[in-house]
Structure formats: structure tokens, C-alpha cells
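A single protein chain has been removed from this complex, and every other one stays in its place.
Showing chain A:
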Amino acid sequence: MLLASSCDDYLDINDNPNNPTQAPLAGLMTNSTFETAQNVFRLGDITSNYVQYLASPNPASSSDTMEESSFDNLWENLYGVMTDLNDMILKAEETGANHYQGAGQILLALNLAMTVDSFGNVPFSQSFNFETITPAYDEDNGLYTEVLSLLDQGIVNLSQETVLPVDDDDFIYGGDAERWVKFAYMLKARYLNHLSGTGSYDPAAVLTAIDMGFDGNADDAQVEYFDEERNPWANVAIRNENLFLGGWISQQFIEATNGTFGTADPRLFLLVGATDDGQYVGVVNGAGRGSAPEAGARSTLIPDQFYTTETGPVLIATYFEQKFIEAEAAFNINKSRSYQAYIDGIMAHMRKVGVPEGEIQTYLNSPEVGMGEAAFTMDDIFEEKYIAMFLNPEAWVDARRYDYKYEGFDLPENLNPDLNGQFIRRFAYPDSERSRNGQNVPDVSLLDRIFWDE
């Protein structure tokens, strides 16, 4: 007995000195807010080539040609954040930290919706708590119910007093519960509006949510970056400047803003760089840069513009996006509200990126933009929202809802032959999932649509 117990003491050294078994709520909040912004970037980095904001400088690049790619890292990061949020919600619930709980629910809803919008059916109900090692896939439209329910719960939790207020560990709002609630309503409006092509679309419900949403650009949900960790789009621009090529602008985006399809847009000069000759020249997606050299002859992201400032923000959900949602939802209910929201959306985005007031007015006064309520169409909303949502992954949801019908929008060159001459409608399930949870992974093609796109 003595022998056994002394031996046990000698061998009792297996407590991990490197990793703690508990995480503080603040630590989970910090990582979840930061990684949510990163996920918006990670997803936008892929979808920006699909919606032709960006184009690869190399011909037939898989990013442009809509090839079947395995986005294992994105998948891991989306589920990584959702796992941490799951833990944060459970721990907050235990300790009565209802603001942490509410913010967790809102971020969980956002990350889940990004996942569903990209992949369709995905695991959720059997996820995170290790009930099974092969979680089943839930239906995409059922998961939307979950998204909306999480947002409602978040609103309730954040509307009450809390024993433990959130503080600077929250990279989005620094613990401002009121703005978290507005953020939840804005997201509610976004996801209800995704249903525009389905029978269950309820534009009135979208407008109701918007009424409780953001009141101005100051409410925008965004994460500003750090001296220690630069904004990821700034990183793309700096790397490109150092000839690690990336962030080249698609000819589609140039033509949408340089006046080819209408009025010249002052935002062009604030969002992308010019060539050495001061020109704005894009690359045709899938075609590559042709005989152009690596620098100076095409427009690219350049450092220190609005989206590429080292300590600048990654935009998660914004007032201007909300305005375009409002314009779309109100279009058949109250056209003058719709038109006003459209004008406000353009204005909010222009102010956000720093267009001088005079130029904003000039732009809005041009007949192609300020066409008046009567001539105003749904196409105008989508075209203007396309410019405002630059680099944001929501643009790919819009493109699919709009069937990629933007003016001048063509299939990329060297299109993936599996697509039979059509645009991509979803991501393939990543290789990691296919090899680890293969029995449950649905058999889908890149042309199979997410439920709201059917």
C-alpha cells in the first residue's frame, strides 16, 4: 500500500503546465470578436474573386475560374469560433454573465449564417460538445431558424442588467450592450432578407428589424486592427507592393466605377490604386495579366486606402448595408422609403470611405444614380450595393440572389469545365470533412444552390 501510494505521488506529474483547463470569459470574447472579423476577411478573400472585385494576375487561377477548391482552413476557423462561442455562452449562462451570453449568441448566429450561406447543409445541432465524433448535417433552412432564434435570445440577454459587464475585451463594441442589440437587429434584417427568393420572404419583418437596427455609421460592427497585427487587406496590399502578387482589381469592378456603365464613381480612387500612368485598368477574371509586368500597369489594392490601412477596420455589418437591405425590402411596400434608403446607403458608404461631401452630391445628382423614385428599379439597388459591399462576403450572397446579373458581368475565362458554363453557387465541402465525416457529408456539386437561392 505504502509502495503504491508513494509511486502514485512520484508519477502524478501529468497536469498540463502549458494549457489551462479553464478560459476566462474575457479571453473567449477577445478571441471570438477578433476571429469573427478574420472570418469575414477569410471568406471575403475567396468570394471577392467570384464576384469579380478582384482577379488573379495569373491566367486560369483556381480562385477566378471557380474551381472545386477545398477551403479546409476557412471551415476550421468558422467552426473554431463557433466552438469558442459555444463555450462562452455556456460559461456565461452558468455565471449569470448575460451580456457575454447575448454577445456570444449574436456572434454564433453570424458565424453560423456565414457557414450556411457558403456551404448549405452543415453540422450544428450535434456540434461542439462532443456528443458524437461524426456530427450529422442539419438542413440549411432549419439552421436559418436557429440563426434567427440565437439573435432573438441575444437581444433578450443584452437587454437586461448584468453581473459582469463586457469591457475592452470586446473588440467590436468595447462592451456597449445597446449597440450589440442594434447589431443583432441589423443581422436579423440581413438574414430575413436573404430569403427574398423564397416563399417565406416577409419584407415587413425585415423592415421591423431595421427599425431597431443601426442608426448611423457610428453603430457599424467592425474590428479595428493593431500595430502588432495589421489589417489583413492592408497585408494583401503590402505584400503585393513587395511583389507577392495579390489584391489585383477585376476589370468588372473598374468598369462598374469608372463610368463605363454610367456615372464615374469618386470611390474608385479611394478604394483601389492607379497604374504608373495614373490609369485605372483591371484584369479580366481567369485571363491573367497577359503581358503586363508585375507592378505598375494594373490597378491593385494599395496600402493606406480605406480598406487597406494597417490599423483600419474589417467591416462585419454596417449601416450602409442595412440601408440597402431596407431599400430592397421596402421596394414593393413603400417605394419612396426604398428610394430614400438607396440614396442613404450610397451616402453612408461614401462618407464611410471618405468621399468629400461635394463629390457625394455630384454623384447623387447624376441622372444614372439619382434617377428619381419613378425610374428607380431593383437593379439600381443591386448595382449600387455591389460597389458599397466591396470585399465583403455578403456580396456573394447578393450576386447569387441576383443571379450574377450585374451589368457587364461575364463568366471568367478558363471557367471550371465542371460548371457547364454557369456561375458557382456554393463551396464544395472541404477535404478534411470528407475524410473525417464522410458518411454524413452530402453529395453536392458546385451548381447545387443554398435553400434561399433555389
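In the analysis below, contacts are C-beta pairs under 8 Å (C-beta built on N, C-alpha and C of every residue); 3 or more make two chains touch, one makes a residue touch a chain; residues count from 1.
In the analysis below, contacts and distances are computed from a predicted model.
Colleague: Identify the UniProt protein name of the omitted chain, choosing among "Spermidine/putrescine transport system permease protein PotC", "ATPase", "GvpL/GvpF family gas vesicle protein" or "SusC/RagA family TonB-linked outer membrane protein".
Modeller: The chain we cannot see is, by its UniProt record, "SusC/RagA family TonB-linked outer membrane protein".
Colleague: Based on the whole complex, identify which of A:Val156, A:Met212 or A:Leu245 touches the chain you can't see.
Modeller: Answering carefully, the residue with contact to the hidden chain is A:Leu245.
Colleague: Who touches the missing chain here, A:Pro24, A:Gly259 or A:Gly354?
Modeller: Only one of A:Pro24, A:Gly259 or A:Gly354 touches the chain omitted from view, namely A:Pro24.
Colleague: Residue-wise, where is chain A in contact with the chain that is not depicted?
Modeller: Touch with the absent chain occurs at residues 3, 6-8, 10-24, 26-28, 30-32, 34-35, 57-60, 62, 65, 67-70, 75-76, 79-80, 83-84, 86-87, 122-124, 126-130, 132-135, 168-169, 171, 226-229, 235, 238-239, 241-245, 288, 290-291, 293-294, 414-415, 417, 431-439.
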